[in-house]
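Missing here is one protein chain; the remaining ones are kept as they sit in the complex.
Let's look at chain A:
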Amino acid sequence: MDALLASAGPLPPKKHHHHQKGKPSSNYVKKSQPTSHQTIPRADGTSIDPSLHSILSSTRVPTSFHQSNLASGSGSTPIKPDASLNRIQDKKLKSKLTRQDIVQKQNKIDRHDVNEWLNKAISGDKGGIEVDEELGERTWRVKQKEISDSVGMSSRGKKFDLKFEGMGSYKVDYTRNGRHLAIASSKGHIATFDWQAGKLHSEIQLKESIRDIKFLHSEDFYAVAQKKYVFIYDQNGVELHKLKQHIDPTHMEFLPYHYLLATVGHAGYLKYHDTSTGVMLTQIPSHLGSPHSMAQNPHSAIIHLGHANGTMTLWSPNMTTPHVKLLAHRGPVNGIAVDPSESSAGRYVATSGMDGVVKLWDGRMWGKEVRSWHVRNQVTNLGYSGMGMLSVGGKSGVTVYRNLHEGNTQHTPTPYLTLPLPSLTASSVKFCPFDDLLCVGHEKGISSLLVPGSGEPNFDSGEADIYETYSRRRERDVRGLLEKIKPELITLDTDFLGHINESRGGETFEERNSRSYRQLGRLERLRMDGKADEPQALEEEEEDEDGEGQGEKGGETTEKVKRKMKGKGGSTSRYLRKKQKKNIVDNSLLAMKAKVAAQKKAEDTRRKIASGEIVRETGALARFG
């Protein structure tokens, strides 16, 4: 017994004292022969009693495992848990969360280390064109021809132009891995192709005005905003779906992790459509008329809309009002782009307006723009690259900027490259993901231009694989659907999930005010039990306050029983009966009779189909009746 107590380590001092007082220690010391102990002989002749060593008084981590002695060296500064954890009362929960927090932080450091070993560029810089500034050379003076002459054969082949005369202006879209390209002209010409292999997937002529084209989760499907509705086509150009709810669409965005197609039309309704289930999720009126531009934040799935009155609004499917409403420009906002690069991670947003100004915003503080500058040509379009370069497309050319939130932000930034398109207007500018390319759609087709240093060089095969095989794509489709994020999780603050809820006593008013039965007052308890002996008048007053919730409690219900009308009592047949009584045959009566007959016929066929007498026609020809 005493051996057990002794081996169990030091006791709290108070308790220890208490024990000793209760029993004289001499009783313990007088040990009988420890028959029950099997001692283990050691090599040096001694023997140890394992039961005495069953609990050590203290344990120690070997020094070689101490953080400061680890090879990574990152352990020199100890990781501290988040300060908010100190507010947790529950000791067990606190220690658990603290441990989790430290592990997470350590993992973050480790991940950063590993990534540096894996992907750090050997040259040490981000890449791009370097010129001798002192000799007066400027990067924006470098022409496409000079670039393509100085790069390798494989890169030279990436610069190409597709010329389509008289087809209208072109819109372009890349898949997430940058391998496939879709182009759509305003006059109905559509083509999708694997631009690297030069393989055409589909080419169709819709003979209808087209306003936008977007790839869905893979190159297998793409959505086209046509004159009246949104249509979905497959890789071979076969029409799969007509999304009738999306009327008069002008802009589209696809949220790949949520499988949501967001469209907005002339009526100004933002509509979310779940493409995995085919169900319309929600439609939100923007109340700001036909939007001039649309963009998504790839890090938070927030949709940005630019409106005619110069405001930009930020939307999620969870709110009927915009998260942010911002007066960005003095004219219509016609270009929005969100910076997806490492330094920004969806924080920086660029907008351009008809007032000829381009503005750069910080998503953490919308109060004032980070930078703004005038451009000479009329801007129509903006685009951000994987490394954070901004392309400003407009009349007669595209300008590319880099390092926009570095240096003196008061000045007008010096362009990195200028890509002139004489007598053309860029209707769509898109950087190719994971490549140094900019695709510009204009009135004479599309041009794929070289922009050195614009693309993220290191892709991740788990997310977007350029060299994706058939089997891996199938695997990714299934995984993607399994991990489809619920639309409720779209929030402005991406770090929201998994944080500690610090609001005390519930989130809603009801939760905060719901006290347990024993916390209620006497009258409240009696009221809950229905035993409150209250005067009638008081009760009625309360009922009025509480509304209909308590109203039904009273003895008699004054609600009228509504008889359901069926057959003869209907309004149509009543109308017919009245007319026929008067023996007036006019156009309205005839129309009504025809309507009743058609209803009857439809009902009849429905019944027959249900019973199996007629087989309902399905297939392509069914629509002709």
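One rule holds for everything that comes next: a residue touches a chain if its C-beta (ideal position, glycine included) is under 8 Å from a C-beta of that chain, and two chains touch if they have at least 3 such contacts; residues count from 1.
Throughout what follows, contacts and distances are computed from a predicted model.
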item: Protein name (UniProt record) of the chain left out of view, among "Ribosomal RNA-processing protein 41", "Interleukin 1 receptor type 1", "Translation initiation factor eIF2B subunit beta" or "Sof1-like protein domain-containing protein"; value: "Sof1-like protein domain-containing protein"
item: Contact partner of the left-out chain, one of A:D44, A:E165, A:D495 or A:D586; value: A:D495
item: Omitted-chain contact residue, chosen from A:G152, A:G166 or A:P422; value: A:G152
item: From A:V114, A:I584 or A:I614, residue that would touch the chain that is not displayed; value: A:V114
item: Sole contact to the chain not displayed, among A:Q378, A:S461 or A:S514; value: A:S461
item: Interface with the undisplayed chain - residues on chain A; value: 1, 3-5, 7-8, 11-12, 15, 22-23, 27, 31-38, 51, 54-55, 92, 100, 111-112, 114-115, 118-119, 127, 151-152, 154-155, 257, 298-299, 301, 340-342, 344-346, 434-436, 450, 452, 455-467, 469, 472, 482-486, 489, 494-495, 497-498, 516-518
